[in-house]
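A protein chain is absent from this complex, but the other protein chains hold their places.
Letters are used for the chains, namely A, B and C, taken in the order the chains are written, and counting of residues starts over at 1 for each.
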Amino acid sequence: MPSLLLFSLDDKTSESKRERSFELERIVFFSDAVFAIAITLLALELRVPDLPIETSDALLRAIVSEWPKFLAFTLSFWIIAQYWVAHHRYFRHIFHYDVGLIWLNLLLLFWIVLIPFTTSVLGEYGNFTSAIWLYALNLIALGLSNALLWRHATQKHRLGASDLDELTIRQMQLRALSVSVAAVIVILLTFVVDGFATFGFLLIFVFQRLITKRYPSHAK
Amino acid sequence: MPSLLLFSLDDKTSESKRERSFELERIVFFSDAVFAIAITLLALELRVPDLPIETSDALLRAIVSEWPKFLAFTLSFWIIAQYWVAHHRYFRHIFHYDVGLIWLNLLLLFWIVLIPFTTSVLGEYGNFTSAIWLYALNLIALGLSNALLWRHATQKHRLGASDLDELTIRQMQLRALSVSVAAVIVILLTFVVDGFATFGFLLIFVFQRLITKRYPSHAK
Amino acid sequence: MPSLLLFSLDDKTSESKRERSFELERIVFFSDAVFAIAITLLALELRVPDLPIETSDALLRAIVSEWPKFLAFTLSFWIIAQYWVAHHRYFRHIFHYDVGLIWLNLLLLFWIVLIPFTTSVLGEYGNFTSAIWLYALNLIALGLSNALLWRHATQKHRLGASDLDELTIRQMQLRALSVSVAAVIVILLTFVVDGFATFGFLLIFVFQRLITKRYPSHAK
Partner (left out) sequence: MPSLLLFSLDDKTSESKRERSFELERIVFFSDAVFAIAITLLALELRVPDLPIETSDALLRAIVSEWPKFLAFTLSFWIIAQYWVAHHRYFRHIFHYDVGLIWLNLLLLFWIVLIPFTTSVLGEYGNFTSAIWLYALNLIALGLSNALLWRHATQKHRLGASDLDELTIRQMQLRALSVSVAAVIVILLTFVVDGFATFGFLLIFVFQRLITKRYPSHAK
């Protein structure tokens, strides 16, 4: 019996099941709720079109002609999803919290909450440079906040993450910044290809995939 | 006393109470939040009608004349509820997670998030074939994502579910696909009965009920 | 030491800390999210007024003239709050779940999700009998679903609640039904006092207060 007991206690303190405090769980929980609401509100921009003549074909054409909105919606859904997965990845290694973490996390959420707005501008006026810039600036701020959060948590192994080596920490940092880099590239692209620069945002997923391929160890 | 202790520890590791990792709980939690928001946003499509003449009777008539919107709302509420219950049923048997599960789950949520939009199109233009098709395509994608998620989780008992036999796993698979089948039937129906094909969506509930009746073992 | 251990284990299995399964927690969690979203969406009906002439006084007058909307908002906020507290009270005694509980709980949420819509109709056309009826019907359905849920959970102590005596169970039942009774009274009032019947909804809070006063034992 004693060995069984030891095992059970041991199991509890192992990395994967180490208990987070109720307060840290609340921070994570609140963030999850904000991510979930922002990702669902994206679809509110997809509106039932008004039809000049009410026929089934007119409806079909009206919906198809809204493709830039669907593209913007899809893009933002997967970008927010990407950030949620990153948040998930970070907090798997964070076991403590301090005032800094709370406010940096709120700063990250501030930029997440703005995504539905910048997405709707992109969906409506995606052929305009200013709409692309607005969206790109949102992503740059998001990427920087994410990198700040991760640096704050891992510096001197402040908030846990003692199981991670310096190299992995830096690689996860690069990953966060890659979104900002992609957005900067898109801004530069607007000087060359104008309205089509929107497609440059797909670089985000290319970058993520490349990093995942390159460092499969921390892919999850 | 030792026996009491053993019992207590034993109880903890039993199937129903086996602890999921904090990370898996976050995935489930995030999904629940998205399901909850999508199901509540459905009602946003029900709007206060503008009245040509402001009388109590005019209000009553205006609300009654919105019955297709109420029908679409009710249909989608119970379809999302159905998917939430299915998600609930799946994760009762899932005890681990991997990158695949995270992204397949996000894919499922992508189609859930679109439901309020396709519902509002159906509520407004339910008599048009194109509105029915749009809604049916959303359900087909939803059913397929659901089936993919379940296959990924159960293949080679990858993510838990060691307590399920092959037959039960396959029956739950069929159940997920039955929604897609119902949606395909509705699409075929539009060639025959046109606008009335909407009522074909009720097949979803008939199918679910039949499967529950047929295999009561995993009814919950 | 053994006694300490015993105490600790004992403590865990005591009523108040008895562990619910992950699945039951998900049901409660999902419900909480729906309650929270519905209660927050209520405020979406409060809109920034358009001003004929743009002055500070005109704004003040415009906001004051929207008092029926504020009244409807306040009424619905506290009614949903009341139902959330009731849900909280019920699940304090529910420790298991079955298919019936899942679907009856979803039925309850169906009526909760409709509240923002019926509230906005009441806020806009509160002087019309049909608006009052619509709102009252929503509350009647809500009260009945609540009573059904509680009956299902407590019948033959099906889903826990073994700590409650028959009398307390029946009193909590009456409490759920009191909302429906208040709504029925309001419907009857519309035949007598017409538009002013809205104020009859305040009976809900009077009833709850009376019941709490009468049976302080299960006040929480």
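In this section, a contact is a pair of C-beta atoms (placed from the backbone, for glycine too) under 8 Å apart; a residue touches a chain by one contact, two chains touch by 3 or more.
Note that the structure is predicted; figures quoted are calculated from it, not measured.
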Neighbours of the unshown chain, displayed set only, are A, C
Could you tell which one of A:Leu51, A:Val85 or A:Leu114 touches the chain left off the display? A:Leu114
Since one chain has been left out of the picture, which residues of chain A touch it in the full complex? 2, 5-6, 9, 12, 19, 21-23, 26-27, 29-30, 33-34, 37-38, 41, 44, 98-99, 102, 106, 109-110, 113-114, 116-117, 120-121, 124-125, 128-131, 134
Kindly note down the residues of chain C that lie in touch with the hidden chain. 1, 4-5, 8, 16-17, 20, 25, 28-29, 32-33, 35-37, 39-44, 46-48, 51, 54-57, 59-60, 63, 74, 77-78, 81, 84-85, 88, 91-92, 219-220
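Everything below uses one rule, namely that only the chains that are shown with their structure count from here on.
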Indicate, using Cα centroids, the chain positioned nearest the centre of all protein chains shown. B
So what angle, to the nearest 5 degrees, turns chain B so that its CA atoms land on those of chain C? 90
Could you grab the centroid distance between chain A and chain C? Build each centroid from C-alpha atoms only and quote it in angstrom. 35
Measure off the straight-line distance from the CA centroid of chain A to the CA centroid of chain B, and report it in whole Å. 25
Contacts with two or more other chains occur in chain A at residues 33
